[in-house]
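Heads up, one of the protein chains got dropped from this complex, but the rest are sitting where they should.
Letters A and B name the chains as they come in the text, with residue numbers starting at 1 for each one.
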Amino acid sequence: MSLAVSYNARYLITRKATTLLTLSGIALVVLVYVATLMLAEGLRQTLAGTGSVENAIVLQNGAQSEIQSGVTRAATNIILAEAEVARRPNNEPISSTDCVVVVSLKKSVDHKPTHATIRGISKHGLEIRPAVKIVSGRLFQPGSKEVIVGKAIHKRLTNAQIGSYIKLAGTEWPVIGVFDAGPTGFSSEIWGDVNVLMSSFKRDQFSSITFRLKDRADFAAMKRRLEKDPRLKVELKRENEFYESQSQGLADFIKLLGTVISVIFSLGAIIGALITMYSAVLQRTREIGILRALGFRAGSIFCAFSAECLLMALAGGVLGVTAAVLLSFVTINTVNFQTFAEISFAFRITPRIALQGLMFSLIMGFLGGALPAWRAAKVKIVEAIRTL
Amino acid sequence: MTEASTLNHPISKAIINIEKLSKSYQRGEELVQVLDNLSLTVKEGEFTALMGPSGSGKTTLLNLIAGIDKAGSGYLEVAGSILNELNESELTKWRARHVGFVFQFYNLLPVLSALENVALPLSLLPMSRRERYERARFALDIVGLGERANHFPAQLSGGQEQRVAIARAVVTDPTIIIADEPTGDLDRRSASEIMVLMQRLNQELKKTIVMVTHDQAAAGYAGRILHLDKGRLLD
Partner (left out) sequence: MQEILRLAIRNCLRHRLRTMLTILGITVAMAGFVFIRTFIEAWYAGVKTTAKNRLVVRNAVSLIFPLPISYFNTITQVAGVEKAGYGNWFGGIYKDEQYSSFQQFAINSSYLDLYPELIINPLERLAWESNRQGALIGRQMAAEYGFKVGDIIQLKGTIFPGLWEFEVQGIFAAKSADYDTRLMFLHWDYLNERNRTEINRQPDHVGFYMVKVQDGFSPAEVAKAIDERFANSYAETLTESETVFVQGFISMLATIITALNIISIVVILIMLLVMTNTMLMSMRERYVEYAIMKSLGFEARHLYALLLSEALLISLSGFGLLSVIMAIAFSLPPQALLGDLAKFFPNITLTPFTVGAAFCAALVVAAISGSLPAYHITKLRVTEALRYIA
């Protein structure tokens, strides 16, 4: 009778609902997990890309970041005279003596203040960072108050567009260019002439010195020598390693937070899977009995139910990863509490992360399905058939 | 047999009045007529059995009388109420007051004891807990299961479960008792125990019973047997 048919239809829908619910739970958890990994990866890419392995950077020893560091002119001269420093044909060192300062500027979206990084670079400061390109306008005139603004922030700050003026140290500095340093920390900075900046901010020490090494391999020996020199009181790092370590605090924080949350969530998802699978086993006890009576071994029953749960989990995983990919369109702006600087980074997905997400879903599927599958395998034929 | 019962109860009023009752439903392209202009009268105190092949409409008729289904057209008056005029909520209240059910299986709630199952319908009526359980115990005694009051359905045999179901059906003192294949799931011995009980309820407690059954032997206990086919009564 059609009444019975419609009832069965409703019954099926309920079963689909259960599967969908459990699947969605797993998808959500995978989404959160993958999002965390993507965030950390985006952060890492941004800061690792900042800096090259060809360059070395010098800071005051013990300084945790460029803004805490001060290197005297005397020390600078000694260092730049060293043999390992690469030179131009005219014997000038390929280097940049930088002065880094953090100031408060207003955001364009709500006019609330945020911290921005100002970097004074020397004559060859752009050359030493070949990844940095001027994309509109031009480079500042040495000796002038002109500044160029990084692509990631030129829209985020008020008065940071070409033709506007940024207020620094009490005076107006014209913005005459925008540069793109790729997904690196530099893209969130404002660059100007180091000498002009230092005099305006009344500083007499550089924050850092970056120079090109003649040969990458020279680094270790040079580091040992310079760090021991009592006149200098400096420490040497490879440029890329240095900038990567700058995000260590923030990256660790995000990863730790994300991991804790993911673990808690995954417990929830596993429990959801357990509930679903146990009920499935209960419902199909008779079915299982018949299969066993037909000759299927307990092992195959176990595999069948495990596989069902794994499949459901995998489907959830795929859904979660797909949703996570959509996140790649989101950019995060936050302040790195280690450097005080605002950094902009995006959620970045890599094949490895996608795979990790799927593995995670499979683990949840396995954990959620193993016990119920084992119970299914243990079903005694006689009792099962008797069950109505 | 019908004559005999009317002789014993000279002034019996009709408790069920059915005139030209029809019900149909759509099955894909087809219009299936379950009940076709059926007319029937059941007097108070009668024990009626409805028989017929599958699809004859007997269960549908039963459901309509019991107020758990609605007719397409026709006149249906049970225990003084015209059922078609009642809405869902009124129908539910009417059922609680006037109908006692005995189904083929799954009658009892597995998480309640026999006594609690019998007392269940009484929770809808305003009376103290003590009273409820007293009445429930009384009903259980009538069906002979007084000592099993605290057993759960899982601990009872099929026949015993049905007896508890019958106790529950009478505990509210309903106007009519509706039984849908009450012996369908039982072995021969339990089946006859149940039918003897039903007959006692009818003859001693004067309960009006309408029963659907496939079982010839069960039907034999009834005062009157009606046959249906293709939605019509066969005389």
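Annotations
Quick note on the criterion: a contact is a pair of C-beta atoms (placed from the backbone, for glycine too) under 8 Å apart; a residue touches a chain by one contact, two chains touch by 3 or more.
Owing to the predicted nature of the structure, the values given are computational and were not obtained by experimental measurement.
In the entire assembly, the chain absent from the figure touches the shown chains A, B. Touch with the chain omitted from the figure is made, among B:K43, B:K58 or B:R95, by B:R95.
One chain of the complex is left out; on subunit A, the residues touching it are 1, 3-4, 6-7, 10-11, 14-15, 17-18, 21-22, 24-25, 28-29, 32, 60-64, 67-68, 70, 101-104, 112-113, 115, 168-170, 201-202, 233, 248-249, 252-254, 256-257, 260-261, 264-265, 267-269, 271-272, 274-276, 278-279, 282, 332-335, 337, 340, 388.
Contact between subunit B and the absent chain runs through residues 63, 66, 68-69, 89, 92-93, 95-97, 99, 101, 103, 106-107, 109-112, 120-121, 123-124, 129, 168, 180.
What we mean here is this: only the chains that are shown with their structure count from here on.
With centres set at the average Cα position, the gap from subunit A to subunit B is 71 Å.
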